[in-house]
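Would you mind keeping the following structure in view while I ask a few things?
As you look at this complex, bear in mind that one protein chain is not there, while each of the others sits in place.
Note that the chains take the letters A and B in the order they are written out, and that residue 1 is the start of every chain.
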Amino acid sequence: MTAPTTGTRDQVKAPTTTGVRGGRRQSWRRRWLRRDLLGVLPFFVFVAIFLFIPTLVVVIGAFAGDDGRPTLKNISALADGYIVDAFIRSITLSAVTAILGAVIGALVGYAVVTAGPDSLVRRLVTSACGVLAQFGGVTLAFAFIATIGLSGFVTVFLHDSLGIDIFAGGVWLFDLPGLVLVYTYFQIPLMVIVFLPALDGIRPQWREATESLGGSTWYYWRRVAGPLLAPAFLGSTLLLFANAFSAYATAAALVSQGSPIVPLQIRSALTSEVLLGRENLGKAMALGMVVVVALVMWLYGLLQRRTTRWLD
Amino acid sequence: MRFSIARGTALVAATAVMVGLSACSPPSSNNEAAASDAAKATNAAALGGIDKLVEAAKKEGALNVIALPPDWANYGEIIKAFTAKYGITVNSAQPDASSQDEINAAKQLKGQGGAPDVFDLGSAVALANTATFAPYQVTTWNDIPAALKDASGTWVNDYGGYMSIGYDSSKVPAPTSVADLLKPEFKGKVALNGDPTQAGAAFNGVVAAALGNGGSADDIKKGVDFFSDLKKAGNFLPVDPTPATIESGQTPVVFDWDYLNVAQGAKLKGKVEWKTVVPANAVVGSYYVQAVNADAPHPAAARLWQEFLYSDEGQNLWLKGGARPVRADAMKTAGTLDTALFDALPSVSGTPVFLTDAQTKAANDYLAANWAKAIG
Partner (left out) sequence: MAGLRQRRARRQRILRWVVVTLLAVLFLLPLFAMLEFTTRGAGGSLSWETWRVFFDWGALDETYPILWTGMKASFWLVLLSVTLTLVLLVPTVVWVRLRLPRMRRLVEFISLLPLTIPAIVLVVGLAPVYAWVVYFVGGSSLTLTFAYAILALPFAYRAIDAGLSAIDVRTLSEAARSLGASWATVMWRVVLPNIRSAVLSAAFLTVALVLGEFTIASLLNRDNLQVAINQLGKSSAQMSVAVSLAALVLAFVLLFLLSFVGRRRYRERKTS
């Protein structure tokens, strides 16, 4: 991923100061460095205001009581039954949909990559995946309600034509099983998008080399392509996990009652008109979320470095 | 990147600055609205009479309201009537907001032209945020029972209703009591208007269920257990009932305020046979609370709105929406109450129960700890 030209020349050198005056060059460099920093100042100021400060607000608020004094009350409240349940459900939901999405998405990705880089199939599939991965939100929730909601197309079809009532055991669409189904719908496309570059990195020469040495397809996948793709696959799975864990819009539009997962619990803490004064508890939950996602992203970063070694 | 001392100090300093910035809030802008006479007036007489108030409000030209769905206690018609009478444009924002959202919006938009002028809140949120309100006593202040208003005028109840069961009579048999809903005819059909830990209407639904199953205002456990049984029997539908779901038949039985169910019935006449019944001996009542924003961008219009709502015309419009206006007793004596509408309200048998603050708090605590587990 790194451009070839920035490898060795990591010193900032202004084009006009090529003199041999050592001391002067030193001060020139420092002056240029400070001038250069001005160029990135707007970016850093913007990010400081709209990213760092909100994060600090969350972190500080998590440890603040109602009167503003530091307290561990909110953090200890995280151990409450219903919040722990929410975290467990969030993690379960994210893990299940990450694995489902990863396996099916990898299969789709492989199918697409065999079509060649400029084929119509690839363009169609990647566009569709782009839409669903980014748009998985309110629109996806409504699509599902229209499909297998209580008066959805598939529900009515199964009921009228085949006599099957899929909600005979209770309405599961607005509970964890429903969330798993809907989340998988945007996890699979996300996996396709994220894993495709890794699949692109497989050289056909490796396949040919394996075959010329007498290896079978199974051998190729198990001993050659498999281990090479494994870090990318695991990394993408982690990314899917983080994505599902952080997702809010789909669940917010689908689940109107109850707050089975953590993002919905945060919403409830901020907007409930029955249980008041839980703003700082919401910040504590947000901090909990950041910890989980940060851990996952750190592991992802480690795996990314393994991936780029072979597949770029 | 080597971390020199200078760079480290710079980082710490930057963090400290950001922490400081995050803690302070912007200065309240000294806009003319806040300084005007209308903003300080605690009743119409302070401004020189109703006519002066109308004049000041017309000069402001607009009113910002929030969380007023048109089919909630006939607010749609009330807004239209207000605009028709005074020529003041009413900007109705976020009709689906909760009471807490109203307060959040007022805080976020403080000092801005888009901030809400008036609030219509659940009592819990109102009592927790009295600092946000400006005291104002309407002309008809003395008609309102003392228990239903704040003595200094910071807030006043506006309309109330009883928790009821609305149902599609073509799909389910008429429920005579709360316990009826556990029968198999109601499988997959019973919905609560919201999550009891989030929405006031749903909270009162659970209280009504408690009363109907041997509990009391002090003990909400029976209500939570009832809904747990309802869920186990497969009768409970974890879907928010909306006008859309009622019309499409997704939620044939709904726990909601009687005025809301009655309004749905009127709206869907001919399409859905929607009837409303207040369960006998499980009568939970609650009033909503009206207040004026202390930082209202249109203070005169806000106060005129209050005057309109508590005038005979406003109160009867609420009555038309199926809600019981707070001046009902006084108006009945004076003969200004629309008796036809009043008699059309769902009949109530049994003594109504109004929760006190202490009972509400106890119930809230119980719900927070047990609702999620009960519904699972």
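Operating definition for what follows: a contact is a pair of C-beta atoms (placed from the backbone, for glycine too) under 8 Å apart; a residue touches a chain by one contact, two chains touch by 3 or more.
Owing to the predicted nature of the structure, the values given are computational and were not obtained by experimental measurement.
When the whole complex is considered, the residue among A:Pro54, A:Gly81 or A:Gly277 that touches the unshown chain is A:Pro54. Mapped onto subunit B, contacts with the missing chain fall at residues 1, 22-23, 25-27, 29, 94-97, 101, 104-105, 107-115, 240, 242-245, 248. The omitted chain makes contact with subunit A at the following residues, 1-3, 5-6, 9-10, 12, 15, 32-33, 36-37, 39-40, 42-44, 46-47, 49-51, 53-58, 61, 107-108, 110-112, 114-115, 117-118, 121, 123-128, 130-132, 134-140, 142-147, 152-154, 185, 188, 200, 202-204, 211-212, 217, 242, 245-246, 248-249, 252-253, 263, 266-267, 270-271, 282-283, 286-287, 289-290, 293-294, 297.
Convention: only the chains that are shown with their structure count from here on.
For this pair, subunit A with subunit B, the centres built from the Cα atoms lie 38 Å apart.
Taken together, the subunit B residues at the contact with subunit A in this complex read 14-15, 18-19, 21-23, 98-101, 104, 121-122, 124-125, 128, 188, 192, 194-200, 202-203, 231, 234, 237-240, 248-250, 364, 367-369, 372-373, 375. Subunit A makes touch with subunit B in their complex at residues 48, 52-54, 56-57, 60, 80-82, 85-86, 149-151, 167, 169-171, 174-175, 255-259, 268, 270-277.
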